[in-house]
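Shown here is a partial selection of chains from the complex, left in place.
Order of writing sets the chain letters: A, B and C. Residues in each chain are counted from 1.
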Amino acid sequence: MKEITQISSFKEGASIQGFFLCVEKHLRHTRNGDLYLDLVLRDNTGTVHAKIWDKVDELNDKFSSGVPIAVKGNVESFQERHQLVITKINKASVQYYGRYGYDPALVVPASSNDPKIMWKDIVDIIKNIKNPFLKKLVSSIYKEHKEKILIHPASVVMHHNYRSGFLEHVLSMSKIANQLSGLYDVDRDLVLTGVLLHDIGKLDEISEDMDAEYTDSGNFIGHIVLGRDMVQTAARKIKKFPKELLQKLEHIILSHQGRFEWQSPKQPAFPEAMLVHMIDNMDAKMNLMKLAVEEDQNERKWTDKKNIFRTPLYKGPDESK
Amino acid sequence: MKEITQISSFKEGASIQGFFLCVEKHLRHTRNGDLYLDLVLRDNTGTVHAKIWDKVDELNDKFSSGVPIAVKGNVESFQERHQLVITKINKASVQYYGRYGYDPALVVPASSNDPKIMWKDIVDIIKNIKNPFLKKLVSSIYKEHKEKILIHPASVVMHHNYRSGFLEHVLSMSKIANQLSGLYDVDRDLVLTGVLLHDIGKLDEISEDMDAEYTDSGNFIGHIVLGRDMVQTAARKIKKFPKELLQKLEHIILSHQGRFEWQSPKQPAFPEAMLVHMIDNMDAKMNLMKLAVEEDQNERKWTDKKNIFRTPLYKGPDESK
Amino acid sequence: MKEITQISSFKEGASIQGFFLCVEKHLRHTRNGDLYLDLVLRDNTGTVHAKIWDKVDELNDKFSSGVPIAVKGNVESFQERHQLVITKINKASVQYYGRYGYDPALVVPASSNDPKIMWKDIVDIIKNIKNPFLKKLVSSIYKEHKEKILIHPASVVMHHNYRSGFLEHVLSMSKIANQLSGLYDVDRDLVLTGVLLHDIGKLDEISEDMDAEYTDSGNFIGHIVLGRDMVQTAARKIKKFPKELLQKLEHIILSHQGRFEWQSPKQPAFPEAMLVHMIDNMDAKMNLMKLAVEEDQNERKWTDKKNIFRTPLYKGPDESK
């Protein structure tokens, strides 16, 4: 089986095969009036322009914009940039191309942690919740949505906005919560449950597709209220779930963004709610800073000010060598 | 039956009987060491200080701060203000004192409109909703909560913060909605339903007591989300309630305050939602301006700046005469 | 007489004639060094690129950027977009081209309502003002500026920013004012007059040209103060115009934007001023939402967030089919 080549490894003149996400697709005419396909492809290592000059009609039907594709072609150079001239193309799916090495994580940005290991860690954390009502509640919700949780991003354009970002964010927060609950006079089980469920509405708010975007429910209702719905529904199925405990958990979800202008309809009103908000904010900011530094293109020691923090960030002395 | 005298009609030397809300109650010692009760009473015409000099122990047990009372006494003058010296006192209730003319609307600020007439107007408006799903939804919710709706305030300290204020506000908005729906290209039934239900969560958020305050549900969850719950629950009982129609109605409730910093987790996303928000804002502002002018104590043509609008309001030329 | 073809009806290969606004005009050289004219044309159905290859010197003198033109030419295709190759061109004017079907409303965005009918409606509303001073004041101002009022936009880049937008906005507000004045305890005549005159300064603030922009007076003084000038001047010509009535009307104009940061030097200080501000805000927002949905280019059910409301707007289920 021929090797898979990712975009960052393209070399002029090479003949390659690989898997990519087709992010733009235009049918155009050459100066001579011939049809050709003008494409932009992306994988998790970069972006490249591509052309299909031959069998345009036939190949045009095989894929559309927004889907992962399996491709063969030759790397050429145009205006000092690489350009892939495609000879074979097909829609890629795990069912068919899995055996050739296709994995969605190749074509969209993904967490650098293995989702299966993260899931195991989460399961261990849930096991350690002592309050039987809360443990049952979290277990049932996580079990029901396991498939989605394994791959969902934590946001469309903000922090942890990549495959399995939801899981990475919740796991990181859980570890922090575990350690901090001993330092403050709080109900550890409630904090952990709050952490595990605070963003659960994102599973409904953001679509599962390759190109994450807001669902109708996301736009009409929003993940904060959707998440509380899921908790309420699950709690109703548990006998004698204590009323105040449920209200506190609902409040944690409704207030976890901490400020009205960040779309939280409530502000944290007791220590466990404050702690969940603070841990969420901390983990998001640490992730956003990491992403901002990674995304900066210039070669200097400092990023420019056009990042989410509106301040130059230090990329460290290594960059400048 | 002796006549009831309200505070604004007190005259020095008069012997009166009436109904009041006891808003402050202190057991104090005179300079001679004798116990007496020092009270502040309120009805919907004003506020007066009162004293109980005799039978203090006995009368002290008959009432507490925060309850409506039936009183006999004499109006005296102390430091240029009226003071009521009480000779008889009892807790007031509609059951017992109703026949003597007691009505809660005497002791707490109340809408100047008759709640029963307003209710009838609302019922007519509901009848005119043509969409059968929406009509059924509103009817069932209003029927279920009729008793509360008749007396509830629309807020604790903001606009329409008096007995039957909820009803007055919703009715005023309904009339506006009825007329504006023809002027814009909107679904009139959806606007009317949105108006009738936008604040329905207030029934759960604010306590029914004389002294309105936030309930636990109000503080933990808030009327916006509570109101959506009531709508969702009622819609589930109606067969084949169209999914998108319900989502739009939920969105109207979630976005009706219009701005995140006003605790709306969503901003209006379609014309009907925008219109409900705009009508709500307009009716609240018109009411707040009326209240601010009424509450201003000084005798000039203009209020001072210490009102909710932070600007002097014009009280008109009549005041200055 | 050959038919007029609008941009949205262009078809490749067709030979057309029509009226357009020339919004860009550049004299360029071909690779061979020959001069040609590179144009961008617009009408109220769309935008198209155009070229003049022949008789460049002669045709170059016949028009300039920013004017409406009468054109003959052939529709070709360049890089998958239509391009008009012009063979005849002339400045368009109602005097000369009116009989061939030229109407400015063809080339600039215009209200979908007929200005003459709207004018008639406004005249009826003015007739119904009962206060003789206010009726006389509004009549005289509207009569004096009738010609401008028929075509003026309500703003340069915000709401109702198209031909006859001023009239459409004022008429819509008048209808609302008419209906709401009965619901609140306000002076209906003053509210109506405030509505009819609140933006009257825009006639001086914005130029009458095809391409609306701010005049010197607009930039130096602004429509709020200019509008008050017009009212003051007109009132001086009416004998015994009541002083306070005039001051209140002036205040309505000065405060109609409602907030200092929206350039109002005063905030509404009495119910009529508040109502004019609220109606203005409502009508502007409803119009802006309509425009934002119309302007959105993508094919999804929701607009993106890059509109004036900074929130995705729902375009409805029809779009997605």
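The working rule: a contact is a pair of C-beta atoms (placed from the backbone, for glycine too) under 8 Å apart; a residue touches a chain by one contact, two chains touch by 3 or more.
Note that this is a predicted model, so its numbers are computed, not measured.
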>> With 3 identical chains placed here, how many copies of the sequence make up the full complex in this file?
In response: 6
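What we mean here is this: only the chains that are shown with their structure count from here on.
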> Which chain pair racks up the highest number of C-beta contacts?
Replying inline: B-C
>> Are the interface residues of subunit A and subunit C largely the same numbers on each copy, more than half shared, or largely different?
In response: different
> Between subunit A and subunit B, what is the separation of their C-alpha centroids in Å?
Replying inline: 47
> Between subunit A and subunit C, what is the gap in Å from one C-alpha centre to the other?
Replying inline: 44
> Among the residues of subunit C, which ones contact at least 2 other chains?
Replying inline: 302, 312, 314
> If you look only at subunit B, which of its residues touch subunit A in the complex?
Replying inline: 216-217, 219-222, 224-225, 228, 244, 247-248, 250-251, 254, 260-266, 269
> Which residues of subunit B touch subunit C in the complex?
Replying inline: 172, 175-176, 179-180, 183-185, 244, 248, 266-271, 274-275, 278-279, 281-282, 285-286, 289-290, 302, 309-314, 316-317
>> Which residues of subunit C touch subunit A once you look at their complex with the stated criterion?
In response: 77, 79-80, 301-302, 312, 314
